[in-house]
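Removed from the display is one protein chain of the complex; every other protein chain stays in position.
The first chain written gets the first letter, and so on, giving A, B and C; residue counts start at 1 in each chain.
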Amino acid sequence: MAPVESSQESAHDNNDHLVKSDDSQHPANLIPELCRKFWTLGWVTGTGGGTSIRDNDLVYLAPSGVQKELMKPEDIYVLELSKQTDPKKRVYLRSPPTLKPSQCTPLFIAAFTKRNAGCCIHTHSQWAVLVTLLLESRPLNTNVFEINNIEQIKGFGKGYQKLGNLGYHDTLRIPVIENTPHEEDLTESLEEAMDKYPDTYAVLVRRHGVYVWGETVHKAKTQCESLDYLFQLAIEMKKLGIPWLSDIP
Amino acid sequence: MAPVESSQESAHDNNDHLVKSDDSQHPANLIPELCRKFWTLGWVTGTGGGTSIRDNDLVYLAPSGVQKELMKPEDIYVLELSKQTDPKKRVYLRSPPTLKPSQCTPLFIAAFTKRNAGCCIHTHSQWAVLVTLLLESRPLNTNVFEINNIEQIKGFGKGYQKLGNLGYHDTLRIPVIENTPHEEDLTESLEEAMDKYPDTYAVLVRRHGVYVWGETVHKAKTQCESLDYLFQLAIEMKKLGIPWLSDIP
Amino acid sequence: MAPVESSQESAHDNNDHLVKSDDSQHPANLIPELCRKFWTLGWVTGTGGGTSIRDNDLVYLAPSGVQKELMKPEDIYVLELSKQTDPKKRVYLRSPPTLKPSQCTPLFIAAFTKRNAGCCIHTHSQWAVLVTLLLESRPLNTNVFEINNIEQIKGFGKGYQKLGNLGYHDTLRIPVIENTPHEEDLTESLEEAMDKYPDTYAVLVRRHGVYVWGETVHKAKTQCESLDYLFQLAIEMKKLGIPWLSDIP
Partner (left out) sequence: MAPVESSQESAHDNNDHLVKSDDSQHPANLIPELCRKFWTLGWVTGTGGGTSIRDNDLVYLAPSGVQKELMKPEDIYVLELSKQTDPKKRVYLRSPPTLKPSQCTPLFIAAFTKRNAGCCIHTHSQWAVLVTLLLESRPLNTNVFEINNIEQIKGFGKGYQKLGNLGYHDTLRIPVIENTPHEEDLTESLEEAMDKYPDTYAVLVRRHGVYVWGETVHKAKTQCESLDYLFQLAIEMKKLGIPWLSDIP
């Protein structure tokens, strides 16, 4: 019985060592720091949104329902990407005792699995929501946000397994998927959008927000910033009657 | 006479121990911290707005007329909820020597008494005021703000003594009451709105702001954030010609 | 000669003790702290704006041309109010060695002399400037900003040497004066506006900003916040087609 008790003890200590590190760049320290920053940007208001970082096979996830500017390393979930064989039964290596896992988890996993991303950020940015609302205000819903000839577009990579960034004249295209009552049900259409737009680093969710990913935390975060900049700019352009697409030689 | 003197001494020391604690989660520490945050959000500009936390029978209240970002634990009022039998004669267990109690007090008490709330937040958010102004610009004043099919709606509980949160397709309804010259005179219409909308966690006050409550500090604060997000989004939707209610399957 | 040398030494040390204090509430400490806060609010961008505090006969002034968020106590000017008999020759008790006095000085002194103010704040807030621009866009310039039936109006005192604050239904009136090429030339029209509106705590300057004062630092600062709130609200109301004055029973 001793081994069993020992194993139970191990279960009891819940692999807390996975979220304890003195390194400020450890995912369990980085996620709370990022979330504090995102809260000040209005991206994760009222516990909305989320963030996940992948370190090889280990995936670190912000929990559900926590005030993002108050998050602590011990609030972080950890799972092994290669062991998530049954999408209906998530297995966590480390779970915070009193919290619930984020409904965004399958969407983050899609970015890690299908795009080999190292970090995925989900925001409820109002600019993202407004862009999807403007694209809805037509006979048929438009399923892609397009903008070109804005310098900030150069903040985006050319796409999956491609080197370099988009150019100034390139058109940035971000697919829009329809929202669902349960966030995990977005997974299928998110994966479809990834298939249809293999080079995109982001997917807008109508009346909801945006998912942005990148090979590294640095790339996911800076692409998320650049995209939010473009969404906000697009809303102001709309108010001033300036089109999002232009033909500049 | 000795006991009387002792009692007077006790009155003289004003129960200051009630607002002294090393625990950052103690209400007398939490209220100033929340108010600092709310000030940066523009919710409590120019000493407007207020916050109250209930811990069992003890109610902790921000005072009137204090710069919210500079509030200190010793500025906090404390009263016993069960002892407030005469609404015209408020009895405080602890009063800061040089301050005045908040005019919001009877409204906070209504949330604690009628809704068993653990925290109530009052903001002068411009987005809240603008929403009430837009609802006024009609032949008859509209007495309810309604919005649906926005993901952030899921940040709200289903209602008093009900489990779970609103769904994406649910319509969030926040009643609007008319403002009065004296804030305490709002109490009756606030209570009427609570009766008419038993599941609401908030009441808008025309040309004034909003009261938001929750079972816990966490819920009141995150619902207040989600609501302010929705008010701001609603104003931007109005500017862009997008209706607040839609019919999405 | 010894006394003279001693006097010169005293001049050389420049009364620096007047701006050295361990008390966070000392004017020489408060002005930099306020200016840091005002910078984050966008009120004193690019060295614009200014702040002055009066402590009995001593007047403490932020200097000209300093980055407001980086101001230090040793940057503060000090003068004696009762000794400023010649408006063309300002005498300073303490001058920072390498800085220039603010052009706002005579306007601050007007608030101290004519209104017995304890603090005067000058901002270049864009909301203030936009309000004056909207009042200009008519056949004749309008020389007063008026708004009523907004709760935040209660953040203003009833007026000079009167007790209590404005009520919700009261109309807040802030006079607007025309800008001049040299800031000190505003003094005369500022004083005229003070005479015409004896109870106002603020004067707008067309295409420039606003001067706000109060009996204490607390009152000047919170009235300045409330006013900026109302200016911003007024601009948003204008965008949404809502009038600033209304007739509510």
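Keep this in mind: contacts are C-beta pairs under 8 Å (C-beta built on N, C-alpha and C of every residue); 3 or more make two chains touch, one makes a residue touch a chain.
As the structure is a computational prediction, the values presented were derived from the model and not from experiment.
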Chains in view that touch the one left out, judged over the entire complex: A, C
Option touching the unshown chain, where C:190, C:205 or C:233 are the choices: C:205
Residues of chain A in contact with the chain not shown: 149-152, 155, 167-169, 218, 221-223, 225-226, 228-229, 232-233, 236-237, 239-242, 248
In chain C, positions touching the absent partner: 42, 45-48, 67, 124, 126, 129-130, 133-134, 137, 179-181, 205, 207-209, 235, 238-239
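We adopt the following convention: only the chains that are shown with their structure count from here on.
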Central subunit by CA centre of mass proxy: B
Computed distance of Cα centres, chain C from chain A, in Å: 46
Residues of chain C touching at least two other chains: none
